[in-house]
Each structure stands twice: as structure tokens, then as C-alpha cells.
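Let's turn to chain A:
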Amino acid sequence: MIRIDSVTKRYPDGTVAVDRLSLEIPDRSITVLVGPSGCGKTTTLRMINRMVEPTEGTILLDGEDVQRQPVTTLRRSMGYVIQNAGLFQHRTIADNIATVPRMLGWGKQRARERAAELMERVGLDASLAKRYPYQLSGGQQQRVGVARALAADPPVLLMDEPFSAVDPVVRKGLQDELLRIQDELGKTIVFVTHDIDEAIKLGTMVAVLREGGRLAQYAPPAELLSNPADSFVEDFLGADRGIRRLSFFTSDALELTTDAVVPAGAPDAPLTTAETPYLLVTDAEGRPLGWRERGSAGDADRLLPYGRPFRPGTDSLRAALDCAVLSPTGWAVAVDADGRVTGVVSQQTIGEAIRAAHTQAETDAAPARGEDEKVAG
Partner candidate 1 sequence: MNVLNFVQAFFSDGAHWHGYDGIPTRFLEHVRYAALALAIAAAIGLPVGLLTGHTGRGGNAIAFVANAARALPSFGLLVLAVLLIGFGLLPVMIPLVVLAVPPILVTTYEAVRTVDPAPVDAARGMGMRESRILFRVEVPVALPLILSGLRSAAIQIVSTATIAAYVSLGGLGRYIIDGLYQRNYEKVVGGATLVALLALVTLALFWAVGRLAVSPGVRRR
Partner candidate 2 sequence: MNGFFDIPSDLQHSWAGLIGLHLREALLPVAAGLLLALPLALLCNRFRWLYPPVLGVTTMLYAVPSLAFFVVLIDYTGQTELTVMIPLALYSLVVLVPAIADGVRSVPDETLSAATAMGFGPVRRYLQVQLPIAAPAIIAGLRVATASSISLVSVGALIGNQGALGNLLAAAQKYDRPELAANAVVTTAVLAILCDAALVALRRALTPWMPRSGRERTAAPREELLTKGAAR
């Protein structure tokens, strides 16, 4: 565990970057430091591997003061990923990744094998090993940066706005990849970002910092969304935190109906529980084709679009609600892993599920603010 104990960083000119900050960073989870520019989040991160030395206070790594360790040994035991990756442009991708293992005295062959293994883990094609950084896209470079940080298998990973410089689509891919890698490796990750959405998506715990390097709130993301500590955190979270909070509720419990699902060419199903004037038409494999009105012929080219289906269990309530809102009929389509329709659900039903989930969350929150079940959205 990393323990930041009332740490202050004051520069000679009097600016206070971090002000009596205390944080306990749990092992094998992602802790995100988030806040506006000038809130001291990067300074805090850099004090952990002593790129910046604190003016006051101590930082303990597994109970040992980082100040007491030789600085190079300390840094080699922590992976470090920065914005724009900071790759060595004169070295091949494989050599970049093998940097720390080579510094630790690994043999050439072993370091090379390790590099190949890591390239695969971060989703880079093996053919890129002999390339140079300039031949890679920004997203690929950032993957190399992550692989390089993981190379010597350090227990701790420090990431300073690693995904800020890539475009949103690539960023989402990198975030998903990080979550996947973290599932496999279980590192202690400290992650700095100014993007609250990224913080909520990645963080097991999120520390919101405010200008002057003071801690505003330290909580799991769901709690941050439901109970912001003050108006600063509330503003920082943005206007739609209610909607975003739905990302943390599973869509498992949604009651689906199959009454309004008919194969292509079939006659109208009888009106039963599903009080909808529309029917979802599926193809022979059970995949959705579109909505048709009851009584209409249901020609393939006259179907209404069905929007984006969601997967119960995997997707959150937010995704389900989004499906229903996007659908012209107001009904969301649920599919299984193969894309076959498992049922449909109305906005109304989703709304009830949201209310139930909120009630449940409040009861849960009362005894402990413990493990949050997080659903990738």
C-alpha cells in the first residue's frame, strides 16, 4: 500500500502545489487523482517516485519511507507512464520496452522475449518490434509506453495523464485495454487525469483535488456521483452526474418481455402484457431487423430502426436507458453475446429499475462504503 501522509510541496517562490495531502492508496487497484490544472495532481504523483521531493510529510511504500530508498532503485520498482509516451526515438519498439529489464541486468535474449510478451499483452502486433517510434500512431506509441512501464513487472504503476493526447476513440480503446490488463495483472496503479469521465471509468478510488493541492473528496466513483462532498466536486462532476451514475447499476434485473418479438413474415402476436403498438421483427437467427407497427406487413425496407441494443448483465442501466431513449418506439432491445434478441424493455420499466437501484444503493451505502460492483459501460 502507498500511504501519503500529510504531504506538502512548497516551491521556493512560495507557491504551494500540494497542501497537507493524506491518501491511502489500496493495493492492486486503480486510484485516480483528478482535478483542474494547478491542483497538484501531477506533483503528488511525482512525489511517489521522488521526481519531486516533498517539503513536508512522508510517503510510505509498504510501510517504508520512500525517502530512505536509493532513488534509482525506487524508480526501477515503479512503472512510469507519461503523456505522449516519451518513447526513445532512437531505439526500436522492442528496445524501448526492454529498457528497464536491461538496466536491471537482464540478458539480451530474456529482455527481448519479455518485450515480445508485453507487446502482445498491450495489443501490439509483433511485427512492430523492429519499428521506430515515429512509425507508430499516437495510440500505438502510448501502448508501447504502457508496455515499457510494465516490462520489469513492477508492483506499482504511475500514470500521468497517459491518454490525454490521443483522440477520443483511441482513448476509449486504451482505457478498455488498461482495465483488461489490470484484470489480468492486478497492479497498484496511481493514475492522474483532468478528465472526470476517465476518472470515473477507470478508478476504484477517485481523489478529487482542488486548486492549491487540497483534497476535496476521496471516494469510490459511485459514491462520488451520488454524494459529492461539496459544490466544488459537484461542479467538477458536471451536470449529468445522475445519468452517469447509472453506469454503476447493472441491467441484470431488468424484466424483459418477448411478447412483442416476432420473426420476419410472421403474423402479429396477440396483445398480452406488452402494451406496445410496435413489434420487433427478427431474422431467422433471431437477430433484430427493426420495428413494425401492428397490422402492417413488415416489409424489410419499411421497418423502423431499433437503435443500439444492450446486453443485460454486461451493460449498465445507463446503456439500457440510452437504448430506449434512442429507439423511436421508446423500447430498448436486449441481445445476448451473439446478437440474438433476448427480449425488449420499455422506458417505463427501466425507470422503475433505476428507482429500485437507487433505493438499494442507499441501503447498501449505510453500513459500508465498501466494494462497488463496477460494470464496464
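Basically, a contact is a pair of C-beta atoms (placed from the backbone, for glycine too) under 8 Å apart; a residue touches a chain by one contact, two chains touch by 3 or more; residues count from 1.
Regarding candidate selection, all candidates are chains of the complex that A comes from, given by their letters.
None of these values were measured; they are calculated from a predicted model.
Novice: Which candidate, 1 or 2, sits against chain A in this complex?
Specialist: By the stated definition of touch, the match is candidate 1.
Novice: For the complex, give me every residue of chain A touching candidate 1.
Specialist: For chain A paired with candidate 1, touching residues are 49, 51, 71-76, 78-80, 82-92, 99-100, 103, 132-134, 145, 148-149, 158.
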